[in-house]
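What follows is an incomplete set of chains from the complex, kept in their original frame.
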Amino acid sequence: GSSGGTPSGAVDGGWDDVVAAAEKEGSVMLYSSHNPVNLESLKKAFEAEYPDITMEYVRGTDAELNPKVEVENQTGRGTADVHMVTDTNWINSAAESGTYSAELLGPEVTESGNYDDDTSLIADRFVLTSVAVFALGWNTDILPEGLGDVTDVIKPELKGKIGIVNPTGIAVYNDLYRFLENTYGEEFIEDLASLEPRIYPSSLGIAQALTSGEIAAAPIVNTLGTEKASGAPVDWKLAPEPWGAAWYTHVLSSAAHPNAGQVLADFMASEEGQTALSAGYAATLPGIEGAVAQASDVTLADPSDLTADDLKARESDWESLFLN
Amino acid sequence: MTSLVQRPLALVIAVGWKARLGYAVLVAALIYMVVLPLYRLQSLAFGDGARGYRAQYGRADIGEVIWTTVQLALASVVIALVLGTLLAFATSRLPQRFSFLRMVPVLPIVMPAVANIVGWAFLLSPGPGYLNAAMRQLPWWDHLDSGPVDVYSATWIIILTGFGLTSFVYLFVSAGMAAISAEHLEAAQTSGSSTIGVFFRVVLPLLRPSLIYGAGVALLLGLGQFTGPLLLGANTGVKVLTTEMYRRVSESPADFAAAAAAGSPLVVLGLLVVLAQKLLLGDQTRFVTHGGKAFKSTPTRSWWAVTFVVAYGVVALLLPLVGLVLVSLMPYWSASLSLDLFSLDNFRTLFATPDIIDAVVTSIVAASVAVVFCVPIGFAIANLLVRGRRYRVLRIVADLVSALPLGIPAVIFGVGFLLTYTQPPIILYGTRTVIILVYIVLMIPFATRLQMTAMLALGETYIEASATSGANPLTTNVRIVFPLMRPAILSAVALMFILLTHEFAASLLVRSPTTQVMGTRLFDLWSNGSYPLVAAMALLMTVVTGVGVAVAMVVGGRNVLDNL
Amino acid sequence: MSRIRVTNLTKRFGSSTIVDDLELTIEEGEFVVLLGPSGCGKTTTLRCLAGLETPEGGTISFADKVVHDAERRVSVPTHKRNIGMIFQSYALWPHMTVRDNIAYPLKVRRQKDALRTGAVEKAAGMVDCEQLLDRYPSQLSGGQQQRVAVARGLVSEPDLVLFDEPLSNLDARLRDQVRTQIHQLHQRLGFSAVFVTHDQSEAFALGDRLAIMKSGRLEQVDTPQQVFDEPSSDYVAQFIGMANRLDLTRHQDGWKASNGDVVHLGDRTPERGSTDTVVARLRRDDLRLHRPDDRVAPGTTVLHGTLVTTEFGGRHHDVLVDVDGQKLTLQADTREHGGWLPKAEGGHPVVVSFRSSDVRVFDAEGRAVRGASVVTPIRATGSATS
């Protein structure tokens, strides 16, 4: 790294020193599993704010990026400076170990008071920066009246026309079904099963099936802003009790640009950062333009308490219900 | 014709310790590149008291998963074998004017698998699928309100996977077919065999090496099939080993150990396939039809061949392509085909996405470099396998090791590579070299097996004639064997290029941070965008890949082939 | 099968015409031997008959059935023509044992009786290959492969058998044996056959008729005896072994070789006024060698020349004699000339004699001159003694 600080940390001194050092470093690298479109606008916004720092990012799933982060940490050859991740297990163990991340220094995190509870800041290292929030979705040609709540899909005429996601092997989706069960009762799940919903491997599949009319309604789907904007006969709405998955951001201790990393993390937590990042997602701050909700209103997925045995049991229950 | 001068011959391919040393180095390098990542994966799976295995095989449905995997693989391989062989036969009988149709059977894999499946879903989705809608106009189906075809059923997973594998079988079989001398077929005709009779009694048996290697490769690919079951099989609960692995690694908590364990049956099956190939082939000299007396190829005018190839092209290529193009022109996947929805917006969006050109360039460069390395490596291994009777141990090891990468889905392999090249002795993490290295390893099975079948069919006569002319083994290889194997090498180049430009699973893990390849771009869109964008990206990839293959064909020189 | 009729057959490769307007009729059960120099189109003709090539012009009919008609675009596929073919390159299927190779035509023609009654073994026995039945072609020598190919071509007793130099790789004894077997089989079954060979004794021994081919056309089609006695052209004469050529010119006192020796042409003397230069052709075993001072039988023509080379050839010596620049070859019996000949050097003067009944005469276009009423004023019939 070109900074004069400690191997895993930023310069000593005030935030201005950090920013100055960051500008000297000149670039910053983000690893993220967020939507590439949003990442691109984040890049634009960041570079507008800090013209002397070039932001680069690598978009990949947690499964791809987390091992890289581990490897970089292990080899000490950091490519990434900042890492944005949803995997709660990973976050918990990384936070516990304390070796992966540097303490966050930015004023947005430490001073604004926006990130002062256990949910929005973990171990002073992981800051909540975005939430993928799930919505109710329907095809307006088939179901013009739309849905008001998750339970509205339980209608005989929707038999075979409901889309749901397959949770097998995916802890987050197992957590989702647990959430549905807890919120709407077990009978809801059973009723849903009796309507023979179509099963999709991902939320995206459901969204596409809604636009084509392959299905009429989905109790849980990603927000359909893009589809609606492009004229597809779909609409969406957040359920009264929305549910979503959170992204946390941390600055890596193996960062080659530790100061720039700090600056980027701070920017992501700021209003400008949130505005850039939140189109179609829930923001951490209130009143963010383009955000579909505020994070504090959303039940955040946390499958970390599900053990392997729990998962196995849940999945086989689910399968016996939904797969004939 | 065959004559006794085709006895395999150890001496020609260099004698003595130099050759042995050369092969030993090659095999050692191969082991390092292939086996080490596997070893790393397995030690992960066995680590912590074999937690990975316990996690994966502790599941109640693991037996069923394996069984489904095998069933799906076998069924789609059967389709692929039948179609691929018939296609190879048909393309060998195309009238001169239609010889360009030879490209057709390869083209379906020029489309990325995701695109193919999405294209089909668009056509055959039980409700809004266009073909289904059209079929429902027919009098005997007019009472239906969905169907008659359900693309989400197991049958269609098998059919579509079969189509995909057909191209692989075709490449193997057509390379073998090119090596059958016309007189052997004519002799059968004069003996009273009809075209069909000739096909079943002479062509098929002579193709045994190609078929066995082609089937082996297709079977391993079939066992590793992924896109079809994942995208189409969710509804019917189709679970195969690869979707299991995908789930293990794609969501939190990512469990590489379990994924590696899930891949183990594939490794074992891969080894079994190699052994089965050995057993099924026996004495390989029996399949040599080049005898040195030059043969003329008959001018054939088989119109059924044209019909068949065109029909296949329409079904396996044109239909999904039409589906894909339609989707790519729409703002969203719509059940109604209204012209005013059509626009090029998706392509604009695509090109507005940063780095798209970079990704294309990177893909082409990495794929090309890997192919350039793979051809000679594969040639050397094939040489060792076909002619290296004296190096018994080296041969067996090379045979197994060169087939291994097929037995492990690239996702898993990517992890293995990540684990390997971030540790001593060779740390390549973050370099471009590692991408190319991964690509090379992934392609070694294809490079080896394709060239090997051609080499088998070539026999020894031409090589012996070269040796007696005073040419050393190197010269012989360069001036005689290489040119004679040109069709097979071209096939291999085309295939590897296609597969590598589509590659994403391993690339995701080992790519250097700032480098995207086309496959990873497509994957991003698939997990974050919409089908129309996926379709647009897939079309872009199809075009790039198609152009690359065409260039390979042109550079390779069709007219040279016609003189054989 | 009754007769096979080929009319106007034409086959081109690119711009070169390989078979050129060929006409041929093969009677039922006839054995036609096709002779011609390398590359003249023999194989191509067989392939056209078999339906393996598509001729650009002409018709082929088997019995009364048209199997090929270029104009009417009729073409019966090979497998429906009930033929057997022995390929110049053998074309044994490498993945089948010898037994399976031979049995193949029976199997695909559903001749189960033949299979059951040991036709395969019989055919193999015919070509001395019984003990090779379980081998693969790659384990056979060249001659063994060729014999298996013959057995395969004959086993199903087809109506027409096309032989493409089927015995070229066999030693004399085996060749005799297989040839005899083919002959007997032909007599027994009465198939029609076209047999390509380069071996004249084979041609004479087997052929009901010989067809002599020259760059895609048939030059003469006749019985062996007829071809032998009356070659219709200089080309045929040369091809069937009249290797010795003498250019003669008409002189006042008869026809003379370039060295001035007078040559008696007997009843083949061209009519007066018809032509002034002819070519005389002679077989090498019709020439006799003498030392200049030997006696020569009366009534024979003598030519004076010099020895060029001699070569041992078993019972005879092959001798090359130069007669004023024209080379004559002949075979001199070792028992007659064994004494002096092997020691004689090149340049040694010798005399060559022949009978006028052995000479064949051709005009400048190469057409045979034959049976001109002998009205030529040739007087001298002197015998050489010099």
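Each chain carries a letter (A, B and C) given by its place in the written order, and its residues are counted from 1.
In this text, a contact is a pair of C-beta atoms (placed from the backbone, for glycine too) under 8 Å apart; a residue touches a chain by one contact, two chains touch by 3 or more.
Note that the structure is a prediction, hence the values are computed from the model and not measured.
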Per chain type, how many copies make up the whole complex in this structure file? A x1, B x1, C x2
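Basically, only the chains that are shown with their structure count from here on.
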Treating touching as the only link between chains, describe the layout with one word: line, ring, star, complete or other. line
Innermost chain, where centres are averages of C-alpha coordinates: B
Most distant chain from chain C by Cα centroid: A
So what's the Cα centroid distance for chain A and chain B, whole Å? 36
What is the distance, in whole Å, between the centres of chain A and chain C, each centre taken as the mean of its C-alpha atoms? 91
Please tell me the distance, in whole Å, between the geometric centres of chain B and chain C computed from their C-alpha atoms. 56
If I count partner chains per residue in chain C, which residues reach a count of at least 2? none
Where in chain A do residues touch two or more of the other chains? none
Where on chain A does chain B make contact in their complex? 29, 31, 35-37, 40, 56, 58-64, 66-68, 71-72, 74-75, 77, 79-80, 86-90, 166, 168-173, 198-202, 204-205, 207-209, 211-214, 226-227, 230-234, 303, 308, 312, 316, 319, 323-324
So, in the complex, the side of chain C touching chain B is made of residues 47, 50-54, 77-79, 82-85, 87-96, 104-105, 108-109, 136-142, 145, 152-153, 156, 158, 162
Per the touch rule above, chain B residues touching chain C in the complex are 1-4, 6-7, 181, 183-184, 186-195, 197, 201-202, 205-206, 208, 283, 285-289, 291, 293, 295, 298-299, 301
